[in-house]
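Just one protein chain is left out here, and the rest sit where they should.
And now, chain A:
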Amino acid sequence: MHQPWLNGMELLEDALRNKNFLTSGLEEMDMFLHGGFRVGQLTELVGPSSSGKTQVCLQVASNVARKYNGTVVYLDTGNSFSPQRIAQILGQSSDPANSQVKYQNLQNIMRNILCHSVFDIFGLFDVLHQLQFQLKLQNGKGDCHGRLLIVDSVSSLITPVLGGSGSLGRALMVAVGFLLKKLAHEHNLAVLVTNHTVAGEGGICKPALGESWKSIPHVRLLLYHERGSNICKISILKHPSMASGKAARFVMLPDSEHKGEPGMKRTV
């Protein structure tokens, strides 16, 4: 079916009505991103191992499920989806209500988060096609609340097929990128993927997946976690409406039960 042409006014209307921001629940981060993660866009989190990418994913998933009562689809490639951590994040920020209500709430929120393990790129295509079909079916029904798709991590699926002499790997990678963007745009999803870093020239870390991938995400954010401290740095590598290079520092607290605060805090 041919997509109807849209003029600028119609696009603006669509953007205002459907392409809102999903907050992460981390006040500082939402402020830094001017509202959070945008529906219709593909946001990429880049960072070295244990820089907090999965923590941010779990945090955003929890918040979207709670605040917007939205459905979150979490595609996990590293067995690192931790329901325990989600319960912890939700437990910290929920109101101190009576325990029965709290339990019921937690249950309802956590039922909105669906996790699926994916261990190769063809499995990813399968799941995404299925998701596309289901969303098409649901579209008529108009239940358009915040929806989020997370792929943690997309790079570990692409790395095994990328490179070498053939260009098939690159084709698959770009196809995944475009399918994710298509889903984001047509079905009003916010899409969040994670990517790892590789050593570039002079030992400086750069995002993996190379130049062809670089142009695909709308937003690229670099996470960096200083070893032996709680400080986590986030900076913009690419953003459609913000200058790249802008950075903020947070304190990452993997387990902040004692502090009674959300998982990240800004440092001075």
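What we mean here is this: a residue touches a chain if its C-beta (ideal position, glycine included) is under 8 Å from a C-beta of that chain, and two chains touch if they have at least 3 such contacts; residues count from 1.
Definition applied: contacts and distances are computed from a predicted model.
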{"item": "Chain excluded from display, named as in UniProt, from \"Protein farnesyltransferase subunit beta\", \"Checkpoint protein\", \"Lymphocyte antigen 86\" or \"DNA repair protein RAD51 homolog 3\"", "value": "\"DNA repair protein RAD51 homolog 3\""}
{"item": "Selected from A:I86, A:L148, A:L222 or A:I236 as touching the chain missing from the view", "value": "A:I86"}
{"item": "Option touching the unshown chain, where A:L16, A:L137 or A:A243 are the choices", "value": "A:L137"}
{"item": "Option touching the unshown chain, where A:V39, A:L58, A:L148 or A:L221 are the choices", "value": "A:L58"}
{"item": "Where the missing chain touches chain A, by residue", "value": "48-50, 54-55, 58, 65, 71, 73, 77-87, 106-107, 110-117, 119-120, 125-127, 129-138, 140-141, 153, 155-157, 159-164, 196-199, 203, 205, 208, 254-255"}
